[in-house]
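Sharing a structure, written as structure tokens. Questions coming.
Then we have chain A:
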Amino acid sequence: MKTIGVFVCHCGRNISSTVNINEVVEEIKKYPGVAFCTDYTYMCSDPGQDLIKKSIKEKKLDGIVIAACSPSLHELTFRNTAEKAGLNPYLTEVANIREQCSWVHSEIKEATPKAISIIESIIEKTKLNESLSPVKVKVNPKALVIGGGIAGIQTSLDIANSGHKVILIEKNPSIGGHMSQLSETFPTLDCSQCILTPKMVEVSQHENINLFVYSELEEISGSVGNFKIKIRRKASYVDNSKCTGCGVCSEKCPVSVDSKFDEGLGKRKAIYSPFPQAVPNKPVIDKEHCIFFLKDGKCGVCQIVCTLNAIDFKQKDEIIEEEVGAVVVATGYELYPIENMLEYGAGKYPDVINGLQFERLLSASGPTQGEVLRPSDNKIPKRIAFISCVGSRDPEHHLPYCSKICCMYMVKHALLYKEHVPDGEAIVFSIDIRTSGKDYEEFLTRAKEDGNILYIRGKPARIIKQGDDLVVWCINTLTGKQLRVECDMVVLSMSMVPSSGALDLARKLRIHTNDFGFFTEAHPKLRPVESLVPGFYLAGTAQGPKDIPDTVSQASGAAAKVMTLFSGDEISHSPIIASVNEDLCSGCSICIATCPYDARKMDERKRIVSVNDILCEGCGACISACPSGASQQKNLTDNQIDNMIRVLLHSNAEALERE
Partner candidate 1 sequence: MTELFVLIEHRKGEIRDISFELLTCAKKIAEKENLNVTALLLGSKTDQIIDKIKNYAHKIYLFDDPVFENFNSEIYQKNLSDIIKKESPLLTLIGHTAFGMDLCPALATELNIPFSTDCLNLTFEDKKLKVTRQMFDGKLNTHEILRENPSYIITIRAGSFPAVEGNFNAEIVKLSPKETTEPEYRKFVEYIEAAIGDVDITKSDVVIGIGRGIREQENLEMIEELAASIGGVVGCSRPIVDADWLPKDRQVGSSGKIVKPKLYIAIGISGAFQHVMGMKNSDTIIAINKDPNAPIFNEADYGIVDDLMKVVPILKEKILEMK
Partner candidate 2 sequence: MDIIVCIKRVPQTAEAEVSIDSTGKSIQKDRLTFDMNESDTYALEEAVLLKEKFEGNITVLSLGYPDTDDTLRIALAKGADNAIRIKAENFENPDAFQTAQILKSVIKTINFDIILTGCIATDDAYSQIGVTLAELLEIPHAALVIKVDANEQRTHVHRELEEGLIEHLDIKLPALLTILTGINEPRYASLIAIRRAAKKEIQQLGKENIELEDLVINSVIEELYVPPVTKQVEILTGSPSETATKLAGIVKEKGLI
Partner candidate 3 sequence: MKDKKNLTTEINPEIRDILVEMGAEDIYKCYQCGKCTSACPWFQVEIYDYPVYKFSLETALGAVASSEDKKELEKEIDLIYRCVGCEACLDQCPHGISTPNILRAARRLLVDFGSYPEILKSTVQKIHNVGNPFGEHRENRADWAKGLNVPDYQQGMEYLYFPCCLPAYETRNQKIAQATVGILQKCKVSFGILGVKETCCGEVIRRIGAENIFEEVTKSNIKEFENSGVKKVLVTSPHCFTTFKNEYPDFGADFEVQHTTQYFSHLIDTGKLKIDKSFYKKVVYHDPCTLGRKNKIYEEPRNILKNILGLEFLEVENFNRNLSVCCGAGSGGLWLEWEKEERIVNVRLKQLMDTGADIIAVTCPYCLQMFEETLKSMDADIKVMDISEIIFECL
């Protein structure tokens, strides 16, 4: 029998406004096994922690319950406190009387008995807790970075520069991501390629970085510190060890298809390197369009023209197995499909384009060599309408969130357009303009004042093609006047969505995404670059819409987190994991199939199952699957749970009687 102390936190008025603390303390004092009970305004504060430490020592407590907020917030704090007072941290439990009690009730007479019940049930749990010590795991100081956009590049470089090995995988033939498609970047208007390519080159040449382009993560197992991964390197049908990237193959290739890099505005060949500065600058064959593959061996021009014999039509996808200690997800974004906007012509009007397409039109390396020409007839558009919040901030039909970058890139677009076409007219339709970044508001002011860019407040409802013109139907919500703006071209600021495949990846990694497929961070404010699952880190727009500065900051942040992990030889792992009672185990092996972490193994000799303490995440799946009750979660045994439920039911019955 333990000597248990209970500490009730007021959490300012968070708890005490709906829970009668005095009543709780008095009631708990009477509870069997409780040797001591007291309360304090902020238990997590230093004086609060001192109170706990002092009481443990003075009252010789061998189990404590802190009735406070959710354990996800301060369990660690209090376990450390207990440890400092010489109590095994796993004999410390938190009873959540805030999120699950005071916040959800408005009546004291309801919240108070509920708080008491919660505490009593946790006391019961504590009574049967054992002293545990953390599992120590060795860390493999090598990182996997998924995605070779600016986020992945930055993370890889930061980790690599700290002396650790990095595997960077990118599904496209080149790294660089969307940033490589941009012409200039806001608010400084410096050339995107110019600032990006040095970093791309650095990646390709870094001795600590192992770059796999045209590759995807096939499989992953293990846990923080020790992951096993399989990478699928897609067949490019080009032997990179022979190819010099001379480009003759692409030149001679007879097949021309829409270039994804040019967002469909330009063409590329079936054997292609996406853009001149591509890293690595080796072409790949697009099997979908290559005549050789489509027509059973006919064509093969590339093979003929390649003097280095680098074309290898027999190449197969390659699976590469690696081991890493940490994973950074930097899979980036895509634009919401224009086809979803029925009212704006649903992608049927060639002169209604999205922001990335306009970037390509502005870019010197783009399909028009930097001349702004409208796609339908290559005329110079004399008036362009830029429409903001297309798909964004539209919870009813599209996406509820703000895509964050559109306001700013519209400023940039309008300015650059005016620079390219000085007599052109740029009209921006927006509702709110969000310039919450350094120098952003100044940039907007400059655009409006010096750029003569017209801002109209209102969200257009229709774009109608009338002859050569596109007519934007809108209302100026400031004047109330109806507008039918005839333009030559319309640029839609389509919202940012996670890149396709992010959800599949999330499933593979077993990490969470929000409703829209953006990866979920461990804490929205305090742990923005970690996922909820240890060992996985997030960088860039895979986590949510953000601009380049924010992306780079987050990428470096993720790298720093990885480096922190790698800074010691081993890490500790929670001991709250499954164990097997060897006497009860019948060796049915159901748990082996159930375990999502591969943490269970059959001991062929004993014909019973054992748990790999390092791999076990303590999810509990095996425990509910076990037919004989042999599997138990440490410090959360069936007995404990049973007792907790009994207490809750019993005291609730009492509470009912009291009313």
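A quick word on the picks: all candidates are chains of the complex that A comes from, given by their letters.
Some notes on this structure:
The rule is short, and it goes like this: contacts are C-beta pairs under 8 Å (C-beta built on N, C-alpha and C of every residue); 3 or more make two chains touch, one makes a residue touch a chain; residues count from 1.
A quick note: this is a predicted structure, and the numbers were derived from the prediction, not measured.
Here chain A is shown alone, and of the candidates 1, 2 or 3 it touches 3 within this complex.
Those residues of chain A that touch candidate 3 in the shared complex are 342-343, 389, 393-398, 431-432, 457-462, 464-465, 473-477, 480-483.
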